[in-house]
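Yeah, one chain of the complex is gone here, protein chain that is, but the others are all in their spots.
Which chain is which? They are A and B, in the order written, and residues in each are numbered from 1.
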Amino acid sequence: MGSDRTIEQIPYEDVNADVVRTMTETGRLYYIFLFLSMAGVVVLWGLPWAYQIYTGQGVTGLQTPAFWGIYLANFIFWIGISHSGTLLSAILFITQTPWRRSIYRSAEAMTFFSVMTASIFVFVHMGRPWNFYWTVPYPNQRGLWLNFMSPLMFDVFAISTYATSSMIFLYFGSIPDLAAVRDRVKGWRKEVYTVLSLGWRGTDAEWHWLTKAYTFFAVFIIPLAVSVHSIVSWDFALSKVPGLSKTIFAPYFVVGAIYSGSAGIVTLMIFLRRGLKIEKYITKTHFDKLGMLLVVMSLIWSYINVVEVFTGWYADTSFETESLRYRMFTPPFSYMYWLMIFTNTVMPLFLIFRKVRRSMAPALIISLGINVGMWIERYLIIATSLPRKFHPYMWNDYIPSLVEISITLGSFCFFTMMFLMFVKLWPSVSIYEVKEDIGIPFRTKKGHH
Amino acid sequence: MNPVLLGLYKYVDDMIDAAGRLRDSGYEVSILSPIPLGHEIEEALGEPKNHIRYFTFAGAICGFFFGIIFTLGTAAMYVLPRGGRPIFSATPTLLISYETSILIGVFFTLIGFFLMARLPYYKKRVYDPEVNVDSFGLLVDGIREDKYGEVERVLKEHGAKEVKRLEKE
Partner (left out) sequence: MSSIFKRIKDKLADYRRPGYYKEFDYHWAIVVDIDRCNGCEACVVACYAENNIPVVGKKGCDDARIFNWIRIEKYIEGEYPDVRVKFIPIMCQQCDRAPCEIGCPVYATYHNQDGLNVQVYNRCVGTFTCATYCPYDVRRFNWFTYKPDKPLDEQLNPDVTVREMGVMEKCTFCIQRIRYAKDAAKDEERRVRDGEIKPACVQSCPTGALTFGDLKDPNSEVSRLARSRRRYRVFEELNADPSVIYLKRVMGNGKRSHD
């Protein structure tokens, strides 16, 4: 196991000190970014949304055949981003992969915050968001309950389960670290972390139950994450609309989600290790492994993409052909489509070179490119299918309005804001698992580590 | 209550040797460590039981039936045909119960953990911040008045860098 080690020998003492340092010592740049992202949330998200609620959905660019637009594209994009954190963490935990240990905490946080962002888009997209509680399953006196046959109802269940479980998974894995932080900080932090760490002492019994329960959570999370994105894809695939109603959508979305999520992790880790100065813990080896993962996911994604186009083209029904023609060869969608092919299929191929995987600038460019491409993919699915439904008389092109674009940008600010707050309030690198990775100290060299 | 002895070790194998020896002499030992020592403790002191799986299993089963009753029950309460589909439709029912069995399974696992590990516990307990940094603590309880010297000697003999006598609250 020694050769699998991803980080160098660091004294245990330093790990605690470093992680607590990331939480307590804050530079000016941090506050500038925090302020900017908060301002972005208010100006780019809050105000346009308030305007939209007050005036009506008419301020968007939606119109009669294209009832779904950029909001739903964002919803799927953020759900997709959420897919790598917890899912990857759970898979790597069960397979006991060593390089999981220093990145999984922030990846799980990424999951939780992107699920939050995504679920806000559900409300942004609703016509009467003040009645959102009508979709929540609780016994009520309004004389109606919920239509469980609706794919949107599956969504409500899947996403609330996913958000709850990934929050519990994140919190649960951090209990020992919160205790470690509790022992080192003073003032208000001390009180907060005393409550949060639940009186953790690290006895053998506590560790035993923690590892067992954690394994069960991981086992639950994997099928859950797969089901969540399948269900999100069924919002489209259960319709009859050409371009949306495709049987391959569930695996396509799951693969796309893991792909974009892994790219999201790479982007985030590059910023995180620079920002928090934790290059010691998130090393080039991590990027090496994540790069390999990206190549594999890229190939699977490209394969499914080819299958989707090929089956549609080969079947040669007029609706299907029209939706493919509209997506692939009609500007401006054709530009977006071929850009997506370039960023998601061609560019990641460079990651087969070890040198590219281990250097930061190319990794950043490729991972950002993948995320742009994945966003375009979701946008194209919606924006090119609905305007080309069955009645040619009703065809209309969908162009997003300023309000929609602004709220889209605002969602990125929201995610940044949540994540910036997270790194200061939560140990963003797992202390105890990094220590495990460093190795258990033995007087006599024997057994594992 | 008698005070307890906490020996702090730098090396895990030292601590485990001491733990084994003291436990064989009839003391109540527990280990405080900054990292999980599953394998090492299993090898030395035997494998502990895994009760949480019962909670998990019960939760998943409860969730599954909850989902089924929930879905079919609401459909039966408001008999509204939609889309020419049957009122009791198998696929959505199974889908919803799949999600609820995971949700309730997770909750039960969490409750199981809290019960088994006796957390949250906010009263003061024997603890030393060192054991969450780089020391492995061996907590020895149930020592008679005249045996403190002997236990301390055993702890030291196995390489404890420090032995603390702490009051139980």
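The criterion applied here is as follows: a residue touches a chain if its C-beta (ideal position, glycine included) is under 8 Å from a C-beta of that chain, and two chains touch if they have at least 3 such contacts.
The structure presented is a predicted model; accordingly, all values stated were derived computationally and were not measured.
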Note = The one of A:V15, A:V41, A:I76 or A:L146 in touch with the missing chain is A:L146
Remark   = Of the candidates A:V232, A:M336 or A:L386, the residue in contact with the absent chain is A:L386
Key: From A:V156, A:V181, A:L290 or A:L324, residue that would touch the chain that is not displayed   = A:V156
Remark   = Had the left-out chain been drawn, it would touch subunit A at residues 55-58, 62-65, 67-68, 125-129, 131-132, 134-135, 144-147, 149-153, 156, 235, 238-241, 244, 386, 389-394, 396
Ask   = If you put the missing chain back, which residues of subunit B would it touch?
value = 75-76, 78-88
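Note that only the chains that are shown with their structure count from here on.
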Inquiry  = I'd like the Å distance between the centres of subunit A and subunit B, where a centre is the mean of that chain's Cα atoms.
reply    = 30
Query = Taking the complex as given, what residues does subunit B use to touch subunit A?
reply = 10-14, 30-41, 43, 48, 50, 52-53, 56, 70-71, 74-75, 77-78, 80, 82-83, 85, 89, 92-93, 95-96, 98-100, 102-103, 105-106, 109-110, 112-113, 116-117, 119-123, 125, 127, 129, 131-134, 139, 159
Query = Taking the complex as given, what residues does subunit A use to touch subunit B?
reply = 11-13, 16, 137, 143-149, 153-154, 157-158, 160-161, 164-165, 168, 172, 175-176, 179-180, 183-184, 194-195, 198-213, 216-217, 220, 223-224, 227, 231, 431-433, 435-436, 440-444, 446-448
